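Missing here: one protein chain of the complex. Every other protein chain is in place.
Right after this comes chain A.
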Amino acid sequence: MTIQLNGKIESIAEGTSVSALLALKSIVPAHVVVEKNSVIVARDAYPITILNTGDTLELLRFVGGG
């Protein structure tokens, strides 16, 4: 199935959780904030948040800025 990940189409396996996706991308959960379909996903809900086809996911983190 496909989701929209940070503005790009991404193919992932059925039943992938937010936690599994972060692991797949080598991202430490504590370093990012996740927004699914314009709603912020709490960090402790990453393992139980299962992605569905067509979901829009934003993964964001702090970077240098003024």
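One rule holds for everything that comes next: contacts are C-beta pairs under 8 Å (C-beta built on N, C-alpha and C of every residue); 3 or more make two chains touch, one makes a residue touch a chain; residues count from 1.
The criterion applied here is as follows: contacts and distances are computed from a predicted model.
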Matching the hidden chain's UniProt record against "Oligopeptide transport system permease protein", "ABC transporter ATP-binding protein", "Protocatechuate 3,4-dioxygenase alpha subunit" or "Thiazole synthase" returns "Thiazole synthase"
Of A:Met1, A:Ala20 or A:Val33, which one is in contact with the hidden chain? A:Val33
Missing-chain contacts mapped onto chain A: 6-7, 25-28, 30-33, 35, 40, 42-43, 58-66
